[in-house]
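Let me begin by handing over the structure; questions about it come next.
What follows is an incomplete set of chains from the complex, kept in their original frame.
Residue numbering begins at 1 within each chain, and the chains themselves are lettered A, B, C and D in the order written.
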């Protein structure tokens, strides 16, 4: 219980990961404007207007902020779900390839392992593609030099990796190492991986409609501009401090929305894509360390297409 | 950090993409009405009625505005998801056709490439259909002149393109170039593309129920009409300006809802359908530049239906 | 821009499609009650009780109204989605039957066209079933007289039509005109059409729980009954008018919920089921005008089940 | 219009189906407490504390009540959807079994009809299982005495019925009366019926987290306890009545949430499970009255597995 208490108070004053650095300038400007109004008030200008407090209904501000928050969080969570689906599909596809594809020659196992690594390469290429980074060494360890060279010339590297995986599956089918039903099932899992790529691109490239973003910013600016006129009569010299406080609250909520709307970046509030890719690779390596029992029977495999 | 600050303030005063042009007239009328009331007040008419401020509960206004906002945004996002699904299906269908359909004669590759282009044509025809535009040159580059001519006479061009794609798949199956399981899998992807067409038509043709649209407009009008009576006692000659400000806030939120409810148009808050179609075409062209390995084995393909 | 302005003001005063006719009586009663209270006030009865204004928290009223609104709209939209799914499935099923079923004899094409018409008949029968109307001439044009006669005796006509379609598909399979995988794929689309029927029946037969409906009505009645006591001290003879106004707002929101909760009726806020059915029929007729290429090969079709 | 008016007013004063009986005691206690405070006030105790009215923010109360309401309604609706899925699956499974399973001997039709009845038995057994009732006569009419006897000894009767249906399908496949693809498709529909059972058990056995239930009750109690101190200064002897009124509103909303959270019981706000089961049975009986055309060909059925 005690440790949890400390944790709570440690978190509340934490700067890293909070939005304070991002909104510092705006809050400062609001605070200075508040101070300026209290100066005018001190000089007997008629700036005290308590009625301003009711002009912008705080319920409208509140609801639009929450709409912004919900929307941004849903994108964050949808992005996370997409990556979760990617992890699941890589695991399922890898397990089924490992278990089902028959190894006739010793080099078949080698090409199998290379294909499993391609699955992880797909995830890493997706990560780099979403971050608009060129393909790099991280990827080079998982694919052949020829593939690496080819990828450099492509618009959308993950799509080419999906092509290679699909091509491997089709050629295993043509050689009679999997049958047609399994081919379709494995292709469906691959389709689902390409769907994840599309979902992430969609989240990345379609922000909240511009008109909302602008209108909300305008509302917040109007709200914070009217605030000192409302407060100065009661708070005097403290006006600046409290205007800064309120602007900190409302700009903070907006800023979080902006930050998590695109969850594929590098900062502390984004998705841990590097960790997810590492987990996938570890799972694949674990899988390769197990040996499937069916391969003992590979020599006399009886399949529909070779049964006659 | 600094650049982001500037960006924030640039956005807040931005006119293009904001709803200001659309609601300008209504805001002006409200402002003039407010000014008229302050004139009456100055002439000692008993127009100051602070109790009017509590008549229309602002929480009801706020919640209905947010309901409008949520509904419109969900349609926008559902439209975006539908197009994302279209992108995914085009990619998956193209990859599988490219990898799986066996090429016996040299002209088979040609018909394969034409079919891949038909996939993009489906997307473009859907775009034109949603915008109620006739088929145009953009489409003519992707289909044969005979097809172009035929499309001109049709009620629903995307459906005919889907028919041609389905027809191609079925004829490949009849000629033994894909097997039955793959045919069904590819037809399912095609079905999903037709589902996208249906989903977009649904969003386009079923706006929010009329009764909601009317009732919300009536509420906003009542709210803005009562406002000057409430404010004039405190604000005097400023009444017009502040009534305009509040009407700007509430009409703005409603207007955004109206604008993004149908996301298939041309303005800045709509979906970037042209860009999406271009991306699809680029992905298809990239795919055609890769050559699948299985075709080396096309000569001795062994399929269930020709195995005896 | 200008035309849009006019449109906005035309809509706001529109009676048809609005809820005003439905709530007219209740609003009138509230207004008269308000007038009665202002009469008592004039006669010096102690009816002015401003504290009543805070008794029923307006936030609770507002949130329950929005809950009602959301729930009703979700049903409306779910009903629309179900019909959208029906349109998609009819299109996909029709296209695949048209493309895939082999025609051996000339009369095979006739039975194919009759089956495509049965798909539209399913939609129309569903529409009539949801509206609790007997089957009529609209349906008679699409089915054979024998079927029409049979349908008259059935509890759930759409289910029998689904049976006929399923029976057709199975018999085509038995005669070797489609293969087993296609049969399963087509049956799945048919299943999905029956799912739509079930979804619409669910929306129709399960209104919002009775306890909510009652409790919300009680709340609104209490709210509107206390309102005149709260307002009469400030508004005097105007009390009746403003009580009517507020009751118009809250009863209006509730009434819209009631109206769109069952979206399968005839009024202006319901789904355009007739238009949707007409579109389906037009799409089917368009499809029949196209001739699939594979039928040239129908004579020497090679299928698994007839390959030996 | 007029009849609808009467209906509205009849509903608002309706006791059956409303939550009044359930919350009567709590409301009475709150009213008596309010009366006690007004007594103390009359005896000049310093109990009038208007500031208490602002302590518990009514927006927090309102939002938590709505959260409760939404959550409970979502469970209600999810339960309804699950039963809708059950209806759909029973219809689809029955139609496909009726159409597709070949009848070689006359007794095959008998076992087919028994299996169709087992589908309804599954639904009824699920209903009884959710209501924690033992299996009864309703079920005995649909299954054989031996099965009835066996079911009595089982923990989860619906699961055993699913086993019998699955066993029937598998044995039809082993005897060559359906082929492998159809078997898989039918098993998938059966899986989906078992999924419905699981979904209902989940809704039944996982109420809203205890901490929420407790915290909301505490909040409501605090709110209602502070209310008389806030009101007594203005309302005097009427305090008790109005405290009862407000507690009626808030406890009512909470109580509805509790009632519909588990929608599988017997009261008026629960799902009409008996009616749904009756509809299923009627649909099955209708289906049995139709005779599928394919059975004429049953004698010379040509299937993959028996084609050589």
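Here, a residue touches a chain if its C-beta (ideal position, glycine included) is under 8 Å from a C-beta of that chain, and two chains touch if they have at least 3 such contacts.
For clarity, every value in this text was computed on a predicted model and none was experimentally measured.
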Whole-assembly copy number, given 4 chains displayed: 5
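What we mean here is this: only the chains that are shown with their structure count from here on.
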Any chain in contact with chain A as well as chain D: none
Interface composition of copies chain A and chain B: same or different, split at half: different
Centroid distance [mean C-alpha coordinates] between chain D and chain C, Å: 23
Interchain centroid distance [CA atoms averaged], chain A/chain C, Å: 37
For chain D, residues that touch 2 or more chains besides their own: none
Chain pairs that touch, as defined at the top of this document: A-B, B-C, C-D
Parts of chain B lying in touch with chain A, wherever the complex brings them together: 1-2, 4-5, 8, 11-12, 14, 17-19, 53, 58-59, 61-63, 65-66, 69-70, 73, 76, 80-81, 84-85, 87-88, 91-92, 95-96, 98-100, 179-182, 184-185, 189, 231, 234-235, 242, 245-246, 249-250, 252-253, 256, 259-260, 268-269, 271-272, 282-283, 286-287, 290, 292-294, 297, 301-304, 307-308
Residue numbers on chain B that touch chain C, as the complex places them: 21-22, 24-26, 49, 51, 54-57, 59-60, 62-64, 66-67, 71, 154-156, 159-160, 162-163, 166-167, 170-171, 174-176, 180-181, 183-184, 187-188, 190-191, 194-195, 197-199, 201-202, 205-206, 209-215, 217-219, 221-222, 304-306, 308
